[in-house]
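Missing here: one protein chain of the complex. Every other protein chain is in place.
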């Protein structure tokens, strides 16, 4: 009997942005340093998942409009949203939550939300109160994994735990998996040539150990376990959050009917996925592959037929010129 | 807490999941704020006003836990007639000696009695307590002697109705009456509405059924009134009945693996192990006189002589005899303060020639880093023991003064030894964590190359010095040659056995067997103990600090994991978790209780096990016997939690809001601007800014980030941490950016009277302007992890800080400073000096600036 | 020949159930033999994180007398096996390239580091302590006996073990030094 499918449930509502996951991952997998660059993207200086960053903590400074301005404090200058590259921004870009409704323009709520997720801050301004979202991103270990599907060498394979792993002794660096990933996870290590990504600690889980990131996570924002259990837990959590009024909370990647057949690593987010740099509706590219082949076949036949027609029309040499 | 103690924060999250409300009070919006229910930004350096406002709220709205207050605090105690409060003297207390910048604390005492403090400054009433006539002029402020001749003890007077005008409760009420929500708003920049919300949250969550905890870190201690910050919280928590109870307390979140241990077994000038004071120089002082002066009549400090004699036996063994006062005379004597900052002055003056730095990086980690480096440049020799070539090891080659031309490598005579240190995996030993838990770490591998533990270094250095001086008849060498200095060693490198050292710390009885509790210590020389509060850590010859029973196999108190001092108690003063009759205040909050025969409960009771709640001491009883069955605060001379501190602090019995030494505001509460007895140091490299200077209109505060550790010695060199925060930056609000033309990711120069540093700019709404004193105040956030060496680099924030100290703790004020900030990089080379001189000129700074009381 | 063939995933693809070549047929021998280094370690040594004062438990994994991994100790009631980014970087802290293993010496007025044996350095330091101690010795100050030296000082970090602090305080006090300080003050 094959073991249960294992995965991650990353509950960003309790993430404290400590980056222990990033470091624990690097220590375990001996991943090279990813560059020393101050990005100005809040406290995120690793920018995103890459060949050398398999766990990445996003930081989003955000205004939650609640419709009350701080008297006497003017916000000078334009304040762009978090989609603005830091170099073009006059400050760490903040953005109103994308789903905030005008109906929430209620007087500033100082009553703490009962064991809710992160609070919005006391500081209010024209955009509302400030909140600071943090989220640890990772390879999604998709049910239908584009990277795995397109890999021509079998370097990528699906393990007995349902995870997707690159075999470093096989990968020849063709690079096909890289644009195939709808999440922009897998990437090529420049001086190495091969593609790298999270293995969900394939070596560790094989011995019943917890992946390095989940083990280190101080607040259990990253939870590891059988996917079925995680999904049940997540459903419970989201209900509880909704019950206490955290209406922003939503699950991402939990649905087996989504474009990638559900993620092995899914998330609880407090805003739209794209705010965190995640695609809102990812689809495995190979879903359309049969149709692609059909179109390609038609095109090939068009080529064959077209040329046959040309030659048929022109006939043998000496014929019509 | 999420920012600096992420793993500890998991328990806050647990509490949150169980319905706790988390309030975060901090000038900046941190990772803790992000998870808190309420973030309250306030002006750095205004916490006493904030906490004082809470005290006032509790008193005016009668939200105190009256039964607790009456039973366990000194609320009812009558204070002497001579005492004058800040209310009477406009911001100062009685006994202020303006000439010597110090207080005579005698007028602060209770009526009819003189009590000693359980900690803090205990030598200040030496003469009153020893009734000795003396002509010594103490060099240090804070140890000045009063002229009074009050008795060393006496009967404490109380008024259980709390109505006597001189009872502590009434004094407290009067003292804090001016700390109104309006005042809090004006001083702290916290809107009244928000402040009231905090008041409600704290008081609604305190009492019989509920407890509130306060957690703090150096944001409270690194001020010229740091000790008084903690005192204010103590008053509040005692009034609310939140001490000695589960879920309560004032929790110091300490920043280093064994910083608690470093004060328990202190490498601090003013302490001997177990908080026994280092003796000050007094004429022909005997052991008995010392004990009389420093000990207490009542409570466990009444046994000071046993603790000290046992320490002397541990150090000098057979050479410590009754005849020589147990070698008490071997101890060197203090004359005032000899803290690390005075040491730097001594280096600059040329009286201190050699310096050991063991895992410490003052060249970037101490206030006024330049003075630290100049001090080192004046040394004959310097020994640096660390993992990497930290700034304190390389300043002679590439320090900032080389760049400015103030120093030339070829002219620096300091001989420098760099000795590589062993890591925690390469040696055995114990760390004492922030909750007083001694945890043993076992050696995993041998250190490579020349790397050695500090245990090895100290032991072998001592061995060599003793060998070189062996046979010397010189009296000065007696303490060294008589020292017990023979530890078993093992392995190829002859590493001393750390467990043998732990056994010595634990102590042994007349039969040589390990002691199991400090109550077994005697003052007749038959027991030895290197640190009385650690007695029991090696009980039964077992390393109790190495106990590792998995948490899943024991209850939530986890008493069988490692060992907490004292006596493996996890919550101090836990007698207070039960009511005066010994019953838990509530079932929810049951912790220890009297079962009719003895004290019992989840924890080790912090009380004599067989002392019934109704026990009343006999007339003339001493030490622990003098404590009644309801005196829960057993280390205190009167068994009570001190709302009012009649002794122990050199800057007043009650906390009062004083402005930071360098503040852009004048004190709205009193005409006394700053702590009158704050410790100032006059030096050309330590110029101070005038209060309220328009040249330095902003407030800056230093802090840590999750990704780095302290001054960076253990993080800036690690690629995995360096890449997470790759360079020094400052954090400012968009409003300040607009005001000063600072650009996101551009450069800023931050200036104080000492120097200017540069930092990349993060403009963020997490920093917020406040309305303080009727104007908008901008604050500049400076993480202080950086220096020029390592992978992640930048200027050190500590370059900016003045050396100005809390007079109790001698800790520097780096959490609230005034500064200027401007766009662009700082000048290089000698131009930097001229740049700062110009600032000083504009602000009218002289060597007298800031020296006023 | 057969062995070679069986190691060819295409062959396995057609023999086994993994027709699409996305599962076990694509597995390499190295992958099949992969084991975590915590599983192959010779021993696990119980330790405590050296960074902040929370005191998280650590498991130190040793293989061939080298530390190969450090992670949280799940038994600890303090930390429950978790570590922050610094604690998680303990392996790099203790075994990384930043560690130095040689004694270095800068002579007075020197412009560069020089090498020195540990033994020689210890001997030189002992001599210097004796000399500075004598130079700064005081029997009395303002008529009161002080029996001390102001000639040398010490400043320790707060990552020192209790036992280390104990020996430092004991030795330096016996030498008469009083300027013994620690990060705890700072």
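Note that the chains take the letters A, B and C in the order they are written out, and that residue 1 is the start of every chain.
One rule holds for everything that comes next: a residue touches a chain if its C-beta (ideal position, glycine included) is under 8 Å from a C-beta of that chain, and two chains touch if they have at least 3 such contacts.
Criterion: contacts and distances are computed from a predicted model.
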| query | What protein name does the UniProt record of the undisplayed chain give, "Formate dehydrogenase subunit alpha", "Na+/H+ antiporter subunit C", "Ion-translocating oxidoreductase complex subunit B" or "Polysulfide reductase"? | reply | "Polysulfide reductase"
| remark: Neighbours of the unshown chain, displayed set only, are A, C
| Pick from A:3, A:193 or A:256: which residue touches the chain that isn't shown? | A:193
| query | Please identify, in ascending order, the residues of chain A that touch the omitted chain? | reply | 39, 41, 47-48, 58, 60, 63, 65, 67, 69-75, 78-86, 88, 93, 95-96, 98-102, 125-128, 146, 149-155, 170-176, 178-188, 192-195, 272, 274-282, 285-286, 288-289, 291-293, 295-304, 306-308, 310-311, 313-318, 320-321
| Hidden partner interface residues of chain C, rising order | 8-10, 13, 20-22, 25-26
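Here, only the chains that are shown with their structure count from here on.
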| note | Note: chain B sits from chain A at a C-alpha centroid distance in Å of 44
| remark: CA centroids of chain A and chain C: separation to the nearest Å works out as 35
| Which integer distance in Å separates the CA centroid of chain B from that of chain C? | 26
| request: Scan chain B for residues touching two or more other chains and write them down. | output: 6-7, 10, 706-707, 719-721, 724
| message | If a residue has to touch 2 or more other chains to count, which residues of chain C qualify? | response | 70, 82-89, 92
| field | chain A to chain C touching residues, read off their complex | value | 18-20, 22-24, 27-28, 148-149, 154-158, 160, 165, 167, 169-170, 201-204, 206-207, 209, 212, 215-218
| Along chain C, where are the residues that touch chain B in the complex? | 45-58, 60, 62, 65-67, 70, 73-80, 82-90, 92-94, 96, 98-109, 111-113, 116, 118, 121-130, 132, 134-137, 139, 141-171, 173-186
| note | Contacts from chain C onto chain A in the complex sit at residues 9, 21-28, 30-31, 34-36, 38-39, 69-72, 81-89, 91-92
